[in-house]
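Removed from the display is one protein chain of the complex; every other protein chain stays in position.
Should a chain be cited, it is by its letter among A, B and C, assigned in written order, with residues numbered from 1 in that chain.
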Amino acid sequence: MTSNFVAQDEQFEEKVRKSFARQRAMETLGITLEKIEPGRIELRMPYNEAYTQQHGFLHAGIVSTALDSACGYAAFSLMPKEAAVLSIEYKINLLAPAKGDSFIFTGRVLKAGKTVSVCLSEAYSENSGERKLIAQMTGTMMTVIGREGVDQ
Amino acid sequence: MTSNFVAQDEQFEEKVRKSFARQRAMETLGITLEKIEPGRIELRMPYNEAYTQQHGFLHAGIVSTALDSACGYAAFSLMPKEAAVLSIEYKINLLAPAKGDSFIFTGRVLKAGKTVSVCLSEAYSENSGERKLIAQMTGTMMTVIGREGVDQ
Amino acid sequence: MTSNFVAQDEQFEEKVRKSFARQRAMETLGITLEKIEPGRIELRMPYNEAYTQQHGFLHAGIVSTALDSACGYAAFSLMPKEAAVLSIEYKINLLAPAKGDSFIFTGRVLKAGKTVSVCLSEAYSENSGERKLIAQMTGTMMTVIGREGVDQ
Partner (left out) sequence: MTSNFVAQDEQFEEKVRKSFARQRAMETLGITLEKIEPGRIELRMPYNEAYTQQHGFLHAGIVSTALDSACGYAAFSLMPKEAAVLSIEYKINLLAPAKGDSFIFTGRVLKAGKTVSVCLSEAYSENSGERKLIAQMTGTMMTVIGREGVDQ
């Protein structure tokens, strides 16, 4: 992963790690933060039968959960020091069943705006080391400054 | 909830209940099936801190998980006896923070096609009995017949 | 059409009409403004072979053009006097071929935020007076104040 963006906040990596650690859903689902670059994030989750749909594939919503966090933190990494991030919307296309030993989720910023950022993220399954694209997301993230109850 | 659709499969309610019961993610997340009508589904989930994002709101991906299942089973209720359902895509707009005592998710079919169905679903928070719209989803669901590994 | 919203700008109707009149695309495509209420817009377009796709249906992009304007002006009707509106994103589900004598497009606001508004819009075909839902859109609109080159 290489990135064309420069982070405004030199402490972006620490800021992302701290906020990610506060997302209880990540810990509960076993999603881990693998890489952080300005405008780029990589997450990983092992297969977990507890989060499957009726055919034993990882539920599309769980794939969305990881992709949304990947998008959000990619955008957050480029935001000013005092900003928080909220998801405005996202859309996911499911390309193949989410079956595999583990899953990789990459998010990157397409446009970093003052108020609104747009990100792309992709989900891959890994089976015995073979990687396959299983889902693609585009999302819009909002820079929130000074709103009560919405901190980093 | 009233519905303009007629189910092809008279056993649609039983079929939906059986498939829903096989979605391990629903059980794990504490999402329950409250109502089933032809082309309409209602789900419920209590607030659970284990699935929150960094501000203590329910993670948008968890809201998506419930809305995707609501869409999918709304579509599935109208499908022929032998069909299975898979999500092709969905898009969610997040309208307000997902905070509340519990959450209601309603899904309904907008168009029931032979191969492809389109559904709308909505998420509401409940706080001391007051209901608030917090998210809206549109999704495309596929009727799958005779594909290996994809049963009901 | 009835609306639950109250316009901040008492002159909202005039404001919408003026801005709509400046959308050259509306005039060129023959799209007219039929109704304006706070947070609700209705547009109309006669069938025009010049804007069809390969099967003689109205091109999905032309349907999008009308739905985007319906969304945008529904949001704009609720914005403060000095604001301009820009589309951030939209998603359209195409439910039936766009064939008919004419087309009706309705847009309504789902959430009117300070910076970001979310709208739903629907396209209907009309054939000898019979109305059929052919497409559904959800869109996010931005309130823009004081940006150079972006006025009403």
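The working rule: a contact is a pair of C-beta atoms (placed from the backbone, for glycine too) under 8 Å apart; a residue touches a chain by one contact, two chains touch by 3 or more.
Worth saying up front: this structure is predicted, and the values here are computed from it rather than measured.
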item	value
Sole contact to the chain not displayed, among A:111, A:131 or A:147	A:111
Residue among C:8, C:102, C:115 or C:152 that touches the chain left out of view	C:152
Where the unshown chain meets chain C, residue by residue	19-20, 22-25, 28, 49-55, 59-62, 64-69, 84, 86-94, 97, 149-152
Chain B residues touching the omitted chain (full complex)	88-89, 91, 115-116, 118, 140, 142
For chain A, residues in touch with the removed chain	91, 93, 95-96, 110-111, 118, 120, 133, 136, 138, 140
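Heads up, the rule we're going with is that only the chains that are shown with their structure count from here on.
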item	value
Angle of rotation relating chain A to chain C [CA atoms, steps of 5 degrees]	180
Interface residue identity across copies chain A, chain B - same or different by half	same
Whole-Å gap between the CA centroids of chain B and chain C	28
Rounded Å distance, chain A centre to chain C centre (Cα mean)	32
Cα-centroid distance, chain A relative to chain B, in whole angstrom	23
Shared-contact residues (touching 2 or more other chains) in chain B	91, 93
